[in-house]
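Notes for the one structure printed next.
Of the protein chains in this complex, one is absent; all others appear in place.
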Amino acid sequence: MNNNKKSMWSLKLSTAAIVLIPAAIGINYIGKLFASLLRLPLWLDSIGTVLAAMLAGPVIGAAAGIINNIIYGITVSPVSTVYAITSGAIGITVGIMAYKGWIENVKKATIVGLVTGLVAAIVSTPLNMIFWGGQTGNIWGDAFYTFLISNDVPQWLASFGDSIVVDVPDKVVTVLISYFIFKGLPKSLTNIYRQDSEIEEL
Amino acid sequence: MSIIEVEQLKYRYPDLTDLVLDDLSFSVEKGECLGIVGENTAGKSTLCYALAGLIPHFYKGAYGGKVTVNGLVVREHEIADIVENIGLVFENPFSQMTGAKKTVYEEVAFGLENLGLDRKEMHRRIEQYLKLLDVFAVKDKNPFDLSGGQMQRVAIASVLAMEPDVLILDEPTSQLDPQGSSEVFEVIEQLTEKGMTIILVEHKMEQIAQYADRVLLLHQGRQVALDTPEKIFSRVDLKDFGVTPPVVTNIAKALNVRYPDSELYPVTIEEFKRLEEAK
Amino acid sequence: MNTMTLYVEKDSPVHHLDPLVKLLYVVAAIALTYILPEPLFIAGVLFVTLLLLLVGKVFRNSLPILTLSLFLIFSLVIVQGFFHPDNVTELFSLGPLVFYEEGLYVALILVLRVLVMIGSFSVLILTTSPDEMVERLIKKGMSPRIGHVILSVLQLIPQMRATTSKITDAQRSRGMETEGSMLTRIKAFFPLMGPVVLNSLNETKERSIALEMRGFGSSMKKTFLNEEKQYPYNKLLGGIIIAIVILGIVWRVMA
Partner (left out) sequence: MNTFELKDVAFSYSLDIQIFDGLDLTFDSRTTAIVGQNGAGKTTLVKLMKGLLKPSKGTLLIDGDSIDKQTAAQLSRRVGLVFQNPNDQIFKTNVLEEVMFGPLNIGMSRNEAEKAAREALRKVDLESKAEDNPYDLSLSERKLIALSSILAMDTEMIIFDEPTMGQDFAGKEKIKAIIEELHTEGKLVLCILHDMDFAAEVFERTVVMNQGEIILDGPTRDVFSKKEVLEKAYLEQPYVTQIAHALGYDESFIHESELINFLNKND
């Protein structure tokens, strides 16, 4: 992206950036809804968080992620509140990588997806260890965990494996979908979230 | 001094190449209703944003000239300071609801809370404006459960409760059904009678003819004319700017029903009738 | 209108408590299950939590929340019972698989913790309206802008959900299939999701304009329409909860 941006960590948030957060959370929710309606084998429940991070940077991305899970916690399932930290990390990762120019093409975006999935797994592992003895409650993840544990892999490593199976494929697809949507957005929409632009004299 | 003064206003959106507002200069007097007409690309909404300070504070881009509202130079003040001088209502009532308030009453309070008003004053204003807009009966309903016409009136009440001196209405009825539109126009009629300064952007020329004291005709960002509705709608070149006069003016033109000793045609049914009978 | 919250409007002593005290209870209850990881003790915390749900007249409402985590609970018992690394003492066997006492013990603690977590959260969210919660947090110093975000999400999601059927209709009218092979279904995701994203981003533009025009960007100190609710025994209850946690820590250190 352009280098004339002010710091990506700016905490002085524009109204447009603030209003982007509820929209992002809504998009997360609807993504999950459509994925289950179409019986797709992924969650696709963080498209909004990823898009918010691409559009407005790591601070908004993280806020969207964290608030998303808190809202999900108070409206659907308390257990998901635990993963607010993971969602926040997803927003930060994508926000930083987008700022550093990693969403220029499909190849790079795939790498962003892999890194995001890895970060999500790294952050989730201690949470899973603390709260559920290393498991995730996801059928494929837990099956993999069982396989690793019964082959004498240390518990924390097995837990990490559990998270990887759960997070990486989903995040790669999520980031790619978000990337395609982001690339298609018109300028008139993307430039209102930027905090940096100056008024030019006429 | 005029309540709004626009001097050589020029504007271009960020990342775009063409000027959307090109050298506009005009003023609006207190208590006046100014109609703005022109085709969809004329720059009407952009002009509204510039008057309300959204340009250049919310939309950056390239800016030139000066807009003064109530003595305040718009460019030098933040939007939050301008909102007590000028209010804006636009076409989509749905996106004008804050989304964070569960009742109409609280919805109207939102702006007042941001202004830091004390509770007593808030209650006074909310009740006054809900009644003025005839939505007091639905004060405990969720804003999103209202009809389009009601929702738009709540939007107007929310802006008016901040007691601005000027109200901008940017196509306030274009997304409403006929009943909703007439509800909103009844309110506009009341406000003009009360002497509120109003800027009205509208495609329905019958409404412009009815309420506007003067009409600003825009075309591709430029100011073509600023005059009385009769003068604007009597122009022979009106169609070149993508504007059709009210039906009654068309009929008057065809039948040559004019004001005596002038080239001007009537723009309302009442005037048409009067001139027709006088003939 | 459906505002997407689990809050159950009832008149009970728990409903009248300060949301912050209930929030403190959630944190304390979960913390206690770690401070003293004994099944009997955690069961005690769980008992108190269930009591609060009963007093709050929301016990029945907490069951659907629990069912969402049933698979997790089931999975904990199975996986830990059969495969926990510390497993030595055999309880029973299923063919080649052996279920152990140590694993069961670990699973018991984990399951009780999950139950405490879900239970205490349920106390909070079933007896506290989000508006009250957010308003209270703002008065305690949370940014009003964040408060605004939280409350608007609760209203916007049902609105967005309502547009999904319109979008589905519009795309089916253009010949899009939503049933069939995996590829067909994957292909349908973009036409369905695209309008949602574009619409909501477009709406953020309009809504931010509307908010700006209502003084949302004002740096002036905000006032509140609703008077601050008074909560009885606030300090006392908060104090008791903190004291119990400290007591728990002391007990753990001493023992």
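By written order: A, B and C. Residues from 1 in each chain.
One rule holds for everything that comes next: a contact is a pair of C-beta atoms (placed from the backbone, for glycine too) under 8 Å apart; a residue touches a chain by one contact, two chains touch by 3 or more.
Just so you know, these numbers come straight off a predicted model, no measurement behind them.
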Omitted chain - touching chains that are shown: A, B, C
Of B:2, B:27, B:128 or B:175, the one touching the omitted chain in the full complex: B:175
Listed residues B:8, B:25 or B:41, member touching the removed chain: B:41
Residue touching the undisplayed chain, where the options are B:3, B:74, B:100 or B:248: B:248
Contacting the left-out chain in the complete assembly, out of C:137, C:167, C:209 or C:225: C:167
Touch criterion as defined above, residue of C:31, C:68, C:138 or C:176 at the omitted chain: C:176
Contact set of chain C toward the excluded chain (per top definition): 163, 166-167, 169-177, 190-191, 193-195, 198-199, 202
Interface with the unshown chain - residue positions in chain B: 39-41, 91, 147-148, 171, 174-175, 177-180, 203, 206, 242-244, 246-248, 250-251, 254-255, 269-270, 272-273, 276
Sites on chain A contacted by the missing partner chain, in the whole complex: 183-189
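In the analysis below, only the chains that are shown with their structure count from here on.
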Rounded Å distance between chain A and chain B, as computed from the means of their C-alpha atoms: 42
Euclidean distance of C-alpha centroids - chain B vs chain C, Å: 45
Between chain C and chain A, distance of the C-alpha-averaged centres to the nearest whole Å: 19
Sequence positions of chain C contacting 2 or more other chains: 148, 152, 156, 203, 207-208, 211-212, 216-217
Residues of chain B engaged with two or more neighbouring chains: 58, 99
In the complex, chain B residues that touch chain C: 49, 52, 54, 57-58, 78-80, 83, 87-88, 90, 92, 94-102, 105-106, 109-119, 122-123, 142, 144-145, 155, 158-159, 162
Complex contact set, residues of chain C against chain A: 4-6, 34, 65, 68-69, 71-72, 75-76, 79-80, 82-85, 106-107, 110, 113-114, 117-118, 121-122, 124-125, 130, 145-146, 148-150, 152-154, 156-157, 160-161, 164, 178, 182, 185-186, 188-190, 192-194, 196-198, 200-205, 207-208, 211-212, 216-217
Residue numbers on chain A that touch chain B, as the complex places them: 15-16, 22, 187-188, 191-192, 197-202
